[in-house]
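Just one protein chain is left out here, and the rest sit where they should.
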Amino acid sequence: MAVIERTPRPAVPGFTFADAWRTFRTAIGLGWAVESNWSDPFLFAVYTLAKPLAAAMILVVMFQVITGGQGTEFLQFMIVGSALWNVVFGVMGGLVQSILEDRERYRMMKYVVVTPSSLFPFLLGRSLARVLISFIAVAVTMLVGVAFLGVELRPNLLVLVPALVLGIVAVIALGIFMAGWCLQLRQEAWSYPEAIAGALYLVSGAIFPVNVLPEFLRPVAWISPTTWWLEASRRGLLGHGSPGDIGQLTDATVLLYLALSTAVVVPLALALFAWFVRRARQAGLLDMTTGS
Amino acid sequence: MTAWRGVAARNPREAAEWSRGRVIRTNLRAVFGRAYPRIIGLTREPSWVFFEIVLPFLAVSAFVFVYRALQAPEEFVGFVVIGGAMTAFWLNVVWMMAAQFYWEKDQGNLELYFTAPMHLMSVLAGMAIGGLVMTSSRALAVIVIGSVVYGVSYQVSDPLLLVAVFVLTMIPLYGLGMLFASLFLLWGREAFHLAQLLQEPIYFLGGVNFPIGPAFGQLAAIVMATLPLAVGLDAMRQLVFAGSETNGVLPVGAEMVILGVMGVVFIVGARIALGYLETLARREGRLTLRWQ
Partner (left out) sequence: MPDEPAIHARGVTRIYKAKPDPVTALAGVDLDVEPGEYFGLLGPNGAGKTTLIKILTTLLLPTSGTAKVAGFDVVHETSKIRRVINMVAGGEQSGYGLLTLREQLWMFSQFYGLEQREGWRRVDELIEITGLTEQRDQKVRTLSTGQRQKLNFARGLLNDPWVLFLDEPTLGLDVAAARDLREHTLEWKAAAPGRTVLLTTHYMVEAEQLCDRIAIVDRGRILALGTPDELRRRVQAESIFRIELDQLPHDGDLDAIAALPGVLSAVRADEDGDGAASDRVAIKVALADDSALTTVVTGVAQQGAHLIGLAKSEPSLEDVFVELVGRGFGDDDAPGNAKGAAE
């Protein structure tokens, strides 16, 4: 038998930070192309503004009907919480929808996975456009709140900046966890972000103080980073805390709790995401279509 | 193959001549045929128990706690529970009626409907009936759970009238869904975003979480003239909380007349829109272009 001479196999390069950055950057472009694929920019503008404003106005009207406009502190509490919650919906929904769209609708997930690129920077970049759109919703709601609804801003940047940074990191971590979890699901995965965001909405003091919750739910509120993020952001924007027990804590304590809960959630979410992806590979779910 | 059936008519002209009775029977069978997947889905996809009961319950709970934080009269909790149950129907109308033809086009089913001899209104009617059956169980579950958990008590003045108002509300609601189904088919890619747009803004205008009379004052009449959800909710709240101090916008009788007129207008409008849009879609090729 003839001996076949083999050329030496070239060294396989490792996946570097530069590679991750390139993947992230490229995925941003992809995400933006998908999000901006509107046939009517006017409708896009309406959609971006109408949804968050309507959500805030529901609360405003509820407040007006009951109090006749008395006690604006609580109204400001609700408006800020409602505005900021757009980030949670936007991030969670964005990350989960990106992964499900690529798997179910565009059926490109399998092709991304077999590249040397990691799924994590791809997912982050892919969903960034949707996340940024949610920030627009926050800004518009706050603007309307300040201009027409009596929200008085007293920004405290020493609290606001770390609150926003830590909070957004925590929310992104929660979204990454959700995205990995939804990769395991065979049905109804599209509804999960709304379900989880809805559950967090209930326990995070978004539109009512945490002490209104039944006793058995309050510990859940105390361990959730979203609770501390909202509280810290309110203090950073309005200059005062929420009604109730949480409002009695100092700014430093609130930021500390936010930092601690974020420090727990982030590595846990990343580890779970990696595990979910490995599990999805084992179960053959990366290229599965559920027909949903 | 002896199993292949031979054609009964002597020629295609004979086969194509259907009596009026046969046309009616075919369309009625089509209604039942199209309702079938939705009704059978109740037993085949048990995940609805979580998503379509727990999710709405969470949303209801959030607003219940807002009212409790505002120390609102207890009947407002009842308003929210009833409103939350009605959102199940609205979501069904928006996602399973209005956007349905768009999804069907994406899956390739729409072409098969158009080449079949039944009228598309039969397909829409089947979707409506199936959706109504599917959603009624969910709405009832939300009302029962919400009422038990939050201790809502009802004073129903006339149960039969309440049922009549409910039925009268469903007709224009689903008629609106039929009308939207045609429009969404025309608007193509925006269907998903339009469906999203028709959530919070409609909850706000429809008074899902608050009575629109005290909320909107004189403007309530404008809302009542356009939104079957607002009219139906207002009438049902008057009948379910008969001893309430919060008055409806109009007497129940007047609201029933409005609902009846809306029902006729929307269903006739849907038929006209469907015919016009089918012609337009065939002319422009929209029936068969995916991603349009």
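Lettered A and B in written order, each chain numbered from 1.
Everything below uses one rule, namely that a residue touches a chain if its C-beta (ideal position, glycine included) is under 8 Å from a C-beta of that chain, and two chains touch if they have at least 3 such contacts.
In this text, all values refer to a predicted model and were calculated from it rather than measured experimentally.
**Q** Which listed residue (B:Val60, B:Val77, B:Ala98 or B:Met118) would be found touching the missing chain in the intact complex?
**A** The single option touching the absent chain is B:Met118.
**Q** Looking at B:Thr26, B:Ser157, B:Gln196 or B:Ser244, which makes contact with the chain not pictured?
**A** Reading the full complex, the residue touching the unseen chain is B:Thr26.
**Q** Spell out the interface residues on subunit B facing the chain that's missing from view.
**A** 1, 3-8, 11-13, 15-18, 22, 25-26, 29-30, 32-34, 36-37, 40-41, 44-45, 107-109, 111-118, 123, 279, 282-285, 287-291
Everything below uses one rule, namely that only the chains that are shown with their structure count from here on.
**Q** Roughly how far is subunit A from subunit B, going centre to centre by Cα mean, in whole Å?
**A** Distance between chain centres: 31 Å.
**Q** In the complex formed with subunit B, which residues of subunit A make contact?
**A** Subunit A reaches subunit B through residues 37-40, 43-44, 46-47, 50-52, 54-55, 57-59, 61-67, 74, 78, 187-188, 191, 194-195, 198-199, 201-202, 206-209, 212-213, 243.
**Q** Quick one: in the complex, what on subunit B touches subunit A?
**A** Listed in rising order, the residues are 45, 47, 50-51, 54-55, 58-59, 61-63, 65-72, 76, 187-190, 193-194, 196-197, 199-201, 203-204, 208-211, 214-215.
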